[in-house]
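Report on the following structure.
Left out: one protein chain. Kept in place: all the others.
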Amino acid sequence: MSFSVNEPSNRQKWGAGILVISYAIITLLPLLWIIATGFKSPADSISYPPKVLFEPSLEGYVNLFTTQTRASEETFEALGDPTTWYDEIVRKKGMVIVGPSRFSERFLNSVIIGFGSTFFAIVLGTAAAYAFSRFRVPLKDDLLFFILSTRMMPPIAVAIPIFLMFRQLGLSDTHAGMILLYTGVNLSLAVWLINGFIDEIPIEYEEAALIDGYTRFQAFYKVVLPQAATGIASTAIFCLIFAWNEYAFAVLLTSGNAQTAPPFIPTIIGVGGFDWPAMAAGATIFLLPVMVFTILLRKHLLSGITFGAVRK
Amino acid sequence: MKSRFLMANALLAATVLGAAPTAQAENLTLCWAAWDPANALVELSKGFESQSGHNMSFEFVPWPNFADRMLNELNSGGKLCDLLIGDSQWVGGAAENGQYLKLNEFFDKEGISMDDFIPATVTGYSEWPKNTPNYYALPAFGDVVGWTYRKDWFARPELQTEFKATYGRDLDVPNSLAELKDIGEFFQGRNIDGKKVYGAAIYTERGSEGITMGVTNALYNYGFAYENPDKPYDIEGFVNSKGAIEGLEFYKDLYDCCTPPGSSDWYMGANIDAYKSGQVAMQMNFAFIWPGVEADANVGGGKSGYFPNPAGPAGQFAQLGGQGISVVASSDKRAAALEYIKWFAQPKVQQDWWKAGGYSALRAVVEDPSFASSQPYAQTFLDSMAIVKDFWAEPSYASLLLPMQARVHNYVVAGQGTAKEALDALVEDWKEVFEDEGKL
Partner (left out) sequence: MPKSAIERAAEVTPPAVARRIKGLSDRAIAWIFVTPTIVILLAINIFPLIWTIWLSFTNFRVNRPNNAVEFIGLRNYERILTDPDTWMTMQATAHFLFWTIFFQVLIGFALAYLINKKFKGNDMWTTIIVLPMMLSPAVVGNFWTFLYQPQIGFFNYVVSFFTGVDPTSFSMIGDVSLAPWSIVIVDTWMWTPFVMLICLAGLRSIPDNIYEAAECDRASKWRQFWTITIPMVLPFLMLAILFRGIENFKMFDLVVQLTGGGPGSTTELTSINLKREAFEKWRTGFASAYAVILFVTVFGLASIYVKALNRVKAR
């Protein structure tokens, strides 16, 4: 069919396009401002009135990745000339770099915990969802709703017993503990979503495979999984976004060892005052992985977000 | 009950002291807030590392999360920190729950005398119960709320003339809180170098402890007292005395007349930002910021001056900040941690600590004749430390702090109700806490 009656007219398309693009630009402005702040000098970042045009500086990024201290004249003389560009930036402020900052560690923690918990939630969630979808499970619907309802608890509410439990088991402030926790939180969502996707795959495919001599496992692995891949991918995006950005549990249950980036970034303090460029730099770097992930999987976002919940 | 914990603590201390100092190199972790002085301490501690052979690591938590994170750590019996430079208000809880090691025997054995430290810091940071010789920390960093002002603006002839014409006195460091408000009003909305500037940046933060640390500077000086000096925990008529009400009203007036718009949730960092970006003529802030102000390209190098919190009708006091250094009882490396405290208490190290930007609380350092002139803010620091008062250090201090934050913020910033209503409500909140604690 080349011509559909409800194909919008060109004028409608133009109008819609202009409205959507204006909204997109407005919504993008705060984000751009954050990214731009990362390239300002600390003085420019708090300039009054705010500066739209500024001389780009990498000071924020240098501050983000290094720890610095104020040094006396003698120290400077003993050190000699700065050897690197970042040394030079820091020296100009009368400071010296004394080591790396904790940011890279926190970022790495986010990667380990975010991707680790997503992996487990998806693997376990897919298996459970398959079972729910294909086998007779007593009280299935109630169980499914109950599983989902565990996500309704405010994180702070469950944080109390989890805090106590982790303290007993020695899981406080460990990667394993956080992966377990985020897996648990995401699992309910994953089961629910993937269950919806698998329900939509006609059961006849598997039956045919079983008749061809496949075992259940093979039928699951070779027939169902590829069919459900799109849905699983979009579920993975949502699990990752949650684990990546989670704050409440992270701030309460982690400290020196397993702390992720979200509780860390808002607290980057420079030489007295807030170091907005460093915070902005941290926020920008932190946004990149999910952004790339989202852009790569953007086609599947739509199917994921409906949560397979509104079923036909 | 209490004596049981004290005994347990003493036992703990005894076992530690009984063990011969280990020659084994330990990896010690020191926890503190993430701020300038902490970075200076890292440098200073290199001396300890080379001397003792122990290795130091540091865990610095930014101020907004410092209390949450560290108390969480203590309460969960975590082993992250061997040494903790904890806030003055924590000492009660940490002492009663056996989370800090009691240091009396250690001090006696090593010949460390608390008489060698500024008395206010010993009471504030080390003692529990207060004013008894039971020590749980060594004063590590003296700090107090004071004021920073734009000396260069104050010195402008045209402003001086105008100020004199309006107020009949010279534009100079204020002698009273009322004078401070005059100066604030004078600068509020004024155009300086093509920019609209404001009177003063004061503490108004809601989330943690900000507005309490600010408002107390007015409350104390107008006649607020935490309790009946003769009868502990008797607060009615002291917390909400006539003077206290006036003090709270003063703070609100100051907030309304003389602060930058939008300064409704400001604490240390925001005040520094406002001051450094040239928005305000004065800022209230802890003394720790002064080395940073002196070194700043925009406002440092003689452009700024410092003065202690000015007097009010009922006297002159200032809110105590600062911390003592304690050994965490659940640490496995208590012996090495005590070695660190012994090293840190040495006069030579304390002298270097001051030079590096740390406010030493050792009298030998601050009473040295050359001290007052060693930095432009040194005298102000000394004067301020002589007039300090501190918030409750009860084990339930957080339960006392949170309602104060809410009540005061609600009146000063949100402008709801009257000062009397706010303080009366606070009295009720506090009574409830003391009742729960069995103190009333």
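When the chains are written out, they are named A and B in that same order, and each has its own residue count from 1.
The rule is simple: a residue touches a chain if its C-beta (ideal position, glycine included) is under 8 Å from a C-beta of that chain, and two chains touch if they have at least 3 such contacts.
Model, not experiment: these values are computed from the prediction.
A.B. asks: Sort through B:G111, B:G194 or B:P261 and give me the one touching the missing partner chain.
C.D. replies: Only one listed residue reaches the unshown chain, and that is B:P261.
A.B. asks: Which residue from A:I113, A:A258 or A:A280 sits in contact with the chain not drawn here?
C.D. replies: For the chain that is not drawn, the touching residue is A:A280.
A.B. asks: I'm checking contacts with the chain that's been left out. Which of B:N104, B:Q160, B:Q375 or B:S399 qualifies?
C.D. replies: Residue touching the absent chain, from the options given: B:S399.
A.B. asks: Residues on chain A that touch the omitted chain in the whole complex?
C.D. replies: 4-6, 8, 12-14, 16-17, 19-21, 23-24, 27-31, 33-34, 37, 46-50, 124-125, 127-128, 130-132, 135, 137, 145, 147, 149-165, 180-181, 183-185, 187-188, 191, 215-218, 221-222, 241, 244-245, 247-248, 251-252, 261-263, 265-266, 274, 276, 279-280, 282-283, 286-287, 290-291, 294-295, 298, 301-303, 305-307, 309-310
A.B. asks: In terms of residues, what is the contact footprint of the unshown chain on chain B?
C.D. replies: The list for chain B reads 1, 4-5, 67-68, 71-72, 74-76, 93, 96-98, 196, 205-208, 260-265, 273-274, 277, 279, 395-396, 398-399, 402, 406, 409-411, 413-416.
Just so it is clear, only the chains that are shown with their structure count from here on.
A.B. asks: Which whole number of Å gives the spacing of the CA centres of chain A and chain B?
C.D. replies: Those two chain centres are 37 Å apart.
A.B. asks: Which of the residues in chain A come into contact with chain B in the complex?
C.D. replies: 43, 46-48, 67-70, 72, 93-94, 98, 163, 166-167, 172-173, 251-252, 255-257, 263, 266-269, 271-274
A.B. asks: Within the complex, which stretch of chain B touches chain A?
C.D. replies: That would be residues 29, 31, 34-36, 39-40, 42-43, 59, 61-65, 68-69, 72-73, 76-78, 80, 195, 268-270, 272-273, 276-279, 289, 291-293, 295-298, 355, 357 of chain B.
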